[in-house]
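Note that this is a trimmed complex: some chains were dropped, and none of the rest were shifted.
Think of it as A, B, C and D in the order they're written, each chain with its own count starting at 1.
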């Protein structure tokens, strides 16, 4: 536990010092969403109809783009192999990094989401389920993405390769995240969708750090 | 009395055999120096010893127990220095060290850091951010990391790189002190610098066989 | 040794002298503008009391545009004449400009809800303002993205200029885009001719925001210069150890 | 008393007008304070860097 907290503290410290990281993710999130009114036109009813989907897709893309650097910096300067040699299980290390990734990207996304919902004319009913679904879904995205981020260590083309690995795995989160919001807007309960999202998260929680640690071991070998 | 040994090690990297049938045995206080030209496998052997990569055949044991059995326990007892010096440019030297050392020590981290910086002659760098350090200074920070938290086994991959004479002397002192306390050292080295009473393995002779 | 260009001592002395004056003028201007705007001006016959939002909204919007122009101008000077103060003032301007852009957006939204019935419409002016915010953010992010601050300053100067070319294009294209999709925009923003009792607070606050900008910019430039000195000292600290060893 | 509450109510639009003034105040004063604080810490760091050089040289 001490090891976990130490790594979280250090990575948060680094994120703070390097500054702007979270801000950049949020900015990308907002820009990606804003592209859609430009793309589909400003009619508010259409925008409202596609709002949950667009916000979720933008969240996937932001999470994915910010994942590229999850292990990269530590890999390049040799910290990663040193981390693997510390008396902390590599799974814990991966979990700590995922936690920091979520704190610095997922959380800001959740905070920014209501703003985007306003811009996209999302019906008022949709706000609460959107936030809850994002709160359950973004940790799952960070967890799943960590595997991809570890797999691309040392490859020639980072970003785009990562997107191909990770986006297909994100689709279940996308489907249930959106349909939770749609359900409430349509007058139904979002309980089943939110339960499934929780299920995905609970399943990812042990699996992804384990797979991520295995991928990191390959990467630094 | 812990013993650190390897038997019949075979290492295969990047589609070629780097070395075969390699043995070593270290008792407390021993030093082992790896020699050989570029690409002969010094780093590869050190990584096998650290458990960073698995040998194709053979076992590395600590006190007769294979290190692959319990990698975490092995991590507990070793320090490794690789080709790169992981010093974060945005953190000060103390902040950089503080992280690595708090993973190993329960308390007294600050004092340990101060003492280690002093031993490597870089006390004046304590509050300088990593981005202003030269290659040699970074290397000394990395060495301070291993001096600060005592463990029985040091694995050093060309630790003398980028060091000037004064720093080399500091390092040699640190190694001597570590061995006096019953520690073991394995290091690769191009330079002549090596403790006189050290064992040596020359990896150069595997090269002819490998090609 | 400081290089003669890298040591704008004279500027710092000048800044220290005028800063309290600027501060006093700013407080006086904004204070009297607020007084006139809140207590001494009539409600608009069409927009009612909400017109009072104008006194902060419109100056913020002006400043958002003004700061970007100032920033781009400074960047041009920095690139052409390589004057380090120009680089520093561009860097110091960006967060202030981004702040005003943000304020124009928020106060506009707060005005839009009672006037248009919605917080946001994809109107040309609003949308191009949003893009302006991103240009500011991109500038700041690029400026901070390098370990060597000199690199960040140069790269972001180029970006600021490219963005400046883009501002009128965006404005123009967004206008087009809007009229193409929905012919009648939700609301026309051209209000009635402004009465003098409303113009006075507007102008007072507008000038007050400008002096506020100068005030904060001076502080931020002083900060940047100090940070430069700190880095030089730290580097020297690292280097003296090298020669001792 | 009614004068004040009437003034605050702003013809029913108080909860749009006051937040806009508030956000302007928060952002402008906040930016000012942050900038001053940054300058303050930087000046202090500079002093700290200048000062301890003397004792170290004595060693």
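Operating definition for what follows: a residue touches a chain if its C-beta (ideal position, glycine included) is under 8 Å from a C-beta of that chain, and two chains touch if they have at least 3 such contacts.
Remember, it's a predicted structure, so these values are computed and weren't measured experimentally.
When all copies in the structure file are counted, the labelled protein chains give the formula A x2, B x2, C x1, D x1.
The rule is simple: only the chains that are shown with their structure count from here on.
Note on chain placement: the centre of chain C and the centre of chain D lie 17 Å apart, centres being C-alpha means. One inter-chain figure worth recording: chain A and chain B are separated by 37 Å, centre to centre, where each centre is the mean of the chain's CA atoms. Inter-chain spacing, taken between the CA centroids of chain B and chain C, is 53 Å.
Among the residues of chain A, none is found touching two or more other chains. Each of the following residues of chain C touches two or more other chains: 234, 237. Remark: chain B residues 47, 50-53, 72, 75-76, 78, 80, 82-88, 90-91, 95, 99-100, 102-104 touch chain A in the complex. Taken together, the chain A residues at the contact with chain C in this complex read 19-20, 23-24, 27, 30-31, 34, 37-38, 41-44, 47, 118-119, 121.
Residues of chain C touching chain A in their complex: 109, 118-123, 127, 130, 134, 137-138, 140-141, 144-145, 177-178, 181-182.
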